[in-house]
Each structure stands twice: as C-alpha cells, then as structure tokens.
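A single protein chain has been omitted from the complex, and every remaining protein chain is retained in its original position.
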Amino acid sequence: MLKTIQLDKHFGSHQALKAISIDVKPGEIYCLLGANGAGKTTLINLFLNFLQPTGGQVLVNGRDVQQYPLESKRDIAYIPELVMLYGVLSGLENLEYFAALATGEKLPRDKLLSLLQGAGLDATAADRRVSTYSKGMRQKVGIAIAMAKNAKALLLDEPTSGLDPKAANEFSQLLTKAKDSGVAVLTTTHDLFHAKQTGTRIGIMRRGELLTELNSADVSHSELESLYLQYMEA
Amino acid sequence: MLSLIARREFTEFCRDGRLFWTGGIILLLLLTALAVNWQHQRTADAERLAAQTLDYDDWVNQEARHPHDAAHQGMHVFKPQSALSMLDPGIVPYVGSTLWLQAHRQSEVKFRPAQDATGLQRFGNLSPAWVIQMLGPLLVIILGFNAFAGEREQGTLRQTLSLGISPYQLLWGKALALAIGLGLLLLPTLLFAMGMIVFTMSGNAMVDALWRTLWLGLGYSVYLGIAIFVVLAVSAKTATSRMALAILLGVWIVTTMIAPRAISDASRIWHPNPTRYEFTASLDNDLGNETRKAWMENFGSDQRWGSEVGIDQWGKALEVDDKAGYKALDHQFHKLWDTFDSQQRVQEWAGFVVPLLAIRSFSMGVAGTDFANHRDFSVAAENHRRIMQDKVSHDLVEHADGHGDHHFDYKSTREFWATFPKFTYALPDRKFALAHNTLSLAILVIVLLAAMVLAHRAVMPRKA
Partner (left out) sequence: MKSALFGKVFLHELRVLIADRTLLLVGSLLVALVLYGFYNGYQETLQREHAAQELAKKQADKHAENITTLRALLGGEQKPDPFANPFDPASVGGGMEMRYATLPTLALSPLAFGQSDMLPNYYKVTDRSKASFMYDTEIENPWNLLSGHFDITFVLVYLFPLIIFALSYNLLTVEREQGTLRMLLSQPLSLAILVAGKLLVRALPVLLIMAVLPLLLLGVLRPQLFQADQLPAVLGWLGLVLAYGGFWFALALLVNIIGRSSATNALALMAAWVLFVLVIPVVLNIVVGLLSPAPSRIELATKTRLITIEGLNRYHDKLSSDYRFTQDPEVLLPRDGKIEVAPRRQAQFLIQRDVDKEIQRVLNEFSTQLAVQQMLVERFGWISPAIVTYEGMAAIAGNGAARYLEFQQQVDRFHERWKEYFEPRLLNSIAMTEQDYAEMPHFEWAEVPVQVSGILKRLLLLVIPALIVIAFAIRRMRRFSVV
C-alpha cells in the first residue's frame, strides 16, 4: 500500500535519504525509529508529494505519487505532530471542511459528531473554536478527519510526542483499530515503547539510511532498546 | 555606548542591503528631481528677466497715443521664481506666473504650468520635497520597523538588556542609527542645492537662499525625526515585527495618502470657496453697485454718457470708475484669498495628526513657493496696475477732458510714458517666510516632542 523503491533525496549536497525501500501492507503498522534528522519526516513529505524524490519511486496503492498526486492523496490520511486547524472555526467546522475536501461530499452534522466522538473528542467541545483546544484535542480532530476520509493508508509524523500517557494510549488503541480494519499505517516516532506496543513492524533509520527492519513480535522491549542504541552508537 | 549601539544597528541595515537599495533609489530620485527643477528654473528665469525688460522698453518707447489706448496695451509682469523652488516648487505649478496689467479690471494671474501638462501632473510633481515628504517616512519604516520587534523575536533584546543597558540608551542608539541613515539622503541633497546657490547667485539673494536652505534642512530633520520616533515606538510596543510593519504601513498610508486629500476636501466643505462663476457674478455685482454709487456722488446720475456726463468728462469718469472698482476688487479678491488662507490654516492645524501637512506648509513657505508669496506678488502687481491706471486717468483729466468733444484727439508722448515706474518686484525675504510659518514649525516641534515621549513610554523596562 505504502511503498518506496530505492528512494533517494538530496537537498543540495546533503543526502537526506539513501536508497530507501519499504513496503507497508494493509493491516500493518510500520514504525520508523530514528534520531532527529534521520530522514523520517522527509520520507513522509515524499509520500505526500510535498517534496520530489531525487531518485527512486514512491508508490501509494500501486500508483506513483508524482504522476498521480491527487489520486494518491485520496488514499492517504496524514496526521502531523501538531494538527493545525483554523483557529476561528470550531472543531466540527474544521472537520466538515477537511472531510469535504477529502471525500468531495458534505457530511451531515450527526455523522461529523460521531466521527469526533469516535476519535475521542468530548461532544461539548465540538462546537468550540479550535483556538481554545489543547494539543490532544486537535490531534483527535486530526484523527476524525482521517477516519472520515476512510483512507487506505495513514501517515503519522510523531503523533504521540507531547501527548500525556492517557491520550497516547487512546491514540494507540485507535491505530490498532485502524490496522484491524485493513489500513496500512506508517508512523514515525522516538517512542520505543509505543513502537513495540502498537507496531507490527519496526524500521530503524540513521542519517538517511534504513539500517534494519524487524517484526515487533520477534523482539522484546528491552531487546529493541539495546538494538536501537547499538545502531545509534555504531 | 550610544555610538556603539548605533554602529551595530547601522551595520545591520547596511549589510542586508535595505539602506543601499531603498535609500539609493530615493537618493537617485532626489538628485534627479533637483537637477531637473534647477535646469528648468534657470531657463525660465532668464527668459522672464529678458521679457520683463523688453516689456518696459516697449512701453516707454511707444508712439504718441491716447493714454487710455496705451493702458489697453498695458504691461506684462512676470512672477519671479524663488531660487528654492528647485527644492520645493510648492503650489507654483498650480498658480499662474504672468499678469497682463490692463485697463479696467484686476485679473487672476494667468498661465498655470499644470495647464500645459497632461493629467499625469495630478499624480504629483517630482521634487526633492515630494520625495522626502512622501518616501522619507517610508524609508524610516523599512529601516526601523524591526528595530525592537525583530530583536524581541530573535531574543537579542533580552540579551542586550540583561547586560545592563538601559532601554532608553537602546532607543536613542537606534534613533541615532536611523538618523544617520536618513542624513545620508538629506545632506547630499541640501549640499547639492547649496552648491548650486553659491555658484549661480550672489550677494544678499545668495545669503537669503542659503539661510532658507538651512531652515528647510531643519524642518525636514524635525519631520523625519517624528517618523523615527514613531517607528521606534511602534516597533517597541508590538509583539512581532510583522505586526509592527503592518501598523506602520497603515499609518504611512493614512498620513501621506488618505489624510491630505480627505482634509483638503474637508477644508473646502468647512470654508467653501466660490466657483469661477460665483466669483465673477458677485464681483460684477459689487463693481456695478460701487460704480453706480460713485457716479451718483460725483455726477449726480448713474446714467452713463447721458446728458449729464458727456465725453468731455471721459477722464474723470474713468477715474471715478477705477476708484470705485478698487474697493470692490480688494473686497472680493481678499475675501477669496482669505478663504484659501483659512483652508490652508485648517490643514496646518491638522499637522498635529498628519505631520505631512505641517511640513508641506512649512517647506513651501520657507522655499517661497506658497500662497502667501503668490498673494504678495498678486497684490504688488495689482498695485502697479493701479499706479498706471491712476496716472492715465489723471493725465486725461488734466489734458483731454478740456478738449470737449475732441477727447480722443489728445495724445500723450514719450515724456509721459517715461514717468511710469518699472515693475521691480522681489520676492519677500526669509523674515516674511519665517513669520508666516512659525505655526507649522511649532506644530512640527511639538509633534516631535510628543513622538519622543511616546517612544520613551514604549520602551519602559517592564515591557522588555
């Protein structure tokens, strides 16, 4: 579903990604681990066609994102570290707009409300201006947008950083739910625990290279941690 | 300490090219305008002098003829241009420069340069004054909008203040840096102008022009000083440089673009001036009334050229008409000019809010290109016309009226023409200019002080 083939990305003389090939299948949660500057966000931007690859290919649902920028975006939902919304509008209005852009149709209010509830947002908050929301609440609107889209793939950029443990846990549950309904999920994270907990596969990146891939079921938490540190120090 | 701050600030806007590009373009405009105006003024002045001399020679050398016909030929007087019109032409493009002093009636000074220009003229007149008045504050904004706000965003403001520098020192240092930047534009312009004055003029006129240039320099320094402190105050008060820029551009647009026009139209609503039709109608009316009254007094009848007043009283009648007319003319013209004056006064007072209006008034006043100067010329020209007029009527009363029905047989000769004085008019000197412009200068200084206070309050410590 989310696939890259020998993907290279240069920024001038700096090589941000080196021959990355990954393939996230439906029903998988792929967690990318790596330090800051490892190239995780660049990879996400390439999937969104916000950046153009220097070499190789990015495919979403079998389609090259450069050739089919709009079609491929119909299949993905994206939740950044900080979900940014229109502050002067309410959460519900924001959802309505983005959902309409995503699906091409205007959803009825009760459907929107149930989406927000499904994402865990308190019903009383739905009609408040987003400028009053906490980070977690915005994140939930972002999830609701993704759910409204019925996307085949989810791209998440550090989704849990800055969330309190309860919110992070709720978030993980939502991801698992998505996975179970056959969605391919690609998420970047620093959080080893979260990766082990929710991910089905884990990739470790360093300075633009994908060093290893492993099944999270094959390693324990402590094994993962020592492995990670080993790679980082090498 | 002050110079240290100023030097750092100055280096910054030299390095990022702001001063070079915006300042450079403005300086280019300034010097171009100065050169074009100067050249224009030189040729016009030479031509005027030649024509004025020729005009008088023709008058003195005319053949023997009836004085009233000579009065129809009249004399032309040409308004001299102030030397400083190269810096600020003021209203000169919008008022006439030539007056034909003829029998019977005072007229407006004719031939406005703007009439010989296209509609583009109405966008403004490129002159050093225009450039500094309009673009000077804009340059201050571009150089200074992020003076405080930008440093606050970068965090360097905290850093600097934590070193124990007082915010007031910072303020004056930044002001000094801005002043130096602007001085780089103002000074060359003034020096260039002074150079031209020294090279082309001499004697009292030169000294007068140099003094005026200095006064102009002072006025514009105060004007730009206002801009500097307002910009710094806003920059210090606003959280982000983006916000500071938005506010300052808004202020600039309102005070240089919108307000001058809006207030100019408001001043017309407040002190309405007549249209030409209304003015002519009411002048005709007054003239009619005054002459009728005078005829009744002098001849016991207002029936013109009836049985009571014959051709043998032509000279006397002219004299009566003229004398009666002077009163009506004075009344109407001075009423009109006073209306213009009141309109201008409204704009000067508005200088408290819109300093552009105060500096504009001060600048054209000091440059000798304002309405007060024009009025002074108009009055002098009209007085000269009256001198001619009175001599003609007097000559007719003395000589022709005695001829009975053969009034137009009478001819005056060159001896008589030679008794007419030359029209020697010099523009009022700088004392006149300063006396007329103390209000606008006072307003500018007060606004500058207010801007300084504002800036001081804006940088008060707790805000840093």
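To keep things simple, chains are lettered A and B as they appear, and every chain counts its residues starting from 1.
What we mean here is this: contacts are C-beta pairs under 8 Å (C-beta built on N, C-alpha and C of every residue); 3 or more make two chains touch, one makes a residue touch a chain.
In this text, all values refer to a predicted model and were calculated from it rather than measured experimentally.
Student: If the full complex is used, which shown chains touch the chain that is missing here?
Tutor: By the stated touch criterion, the chain not on view contacts A, B.
Student: Which listed residue (B:211, B:408 or B:432) would be found touching the missing chain in the intact complex?
Tutor: B:408
Student: Looking at B:213, B:344 or B:393, which residue reaches the missing chain?
Tutor: In the full complex, the listed residue that touches the missing chain is B:344.
Student: Quick one: which of A:97, A:193 or A:231 touches the chain that's been left out?
Tutor: Of all options in A:97, A:193 or A:231, contact with the hidden chain holds for A:97.
Student: Among B:7, B:48 or B:456, which one touches the chain that has been omitted from the display?
Tutor: B:48
Student: With the missing chain put back, which residues of chain A would touch it? List them for me.
Tutor: Residues in contact with the chain left out: 45, 48, 50-51, 69-71, 73-74, 76-78, 80, 82-89, 93, 97-98, 100-102, 104, 106, 142, 145, 149, 155.
Student: Given the full complex, what residues of chain B touch the hidden partner chain?
Tutor: 29, 32-33, 36, 47-48, 51, 54-55, 58, 62-63, 65-66, 69-70, 72-74, 76, 78, 90-91, 93-98, 100, 108, 110-126, 130, 134-135, 138, 142, 241-242, 245-246, 249, 253, 257-258, 260-265, 267-268, 273-279, 281, 304-306, 310-312, 336, 339-340, 343-344, 347, 371, 374, 405-409, 411
Everything that follows uses one rule, which is that only the chains that are shown with their structure count from here on.
Student: Using mean C-alpha positions as chain centres, tell me how far chain A is from chain B in Å, no decimals.
Tutor: The mean C-alpha positions of chain A and chain B differ by 69 Å.
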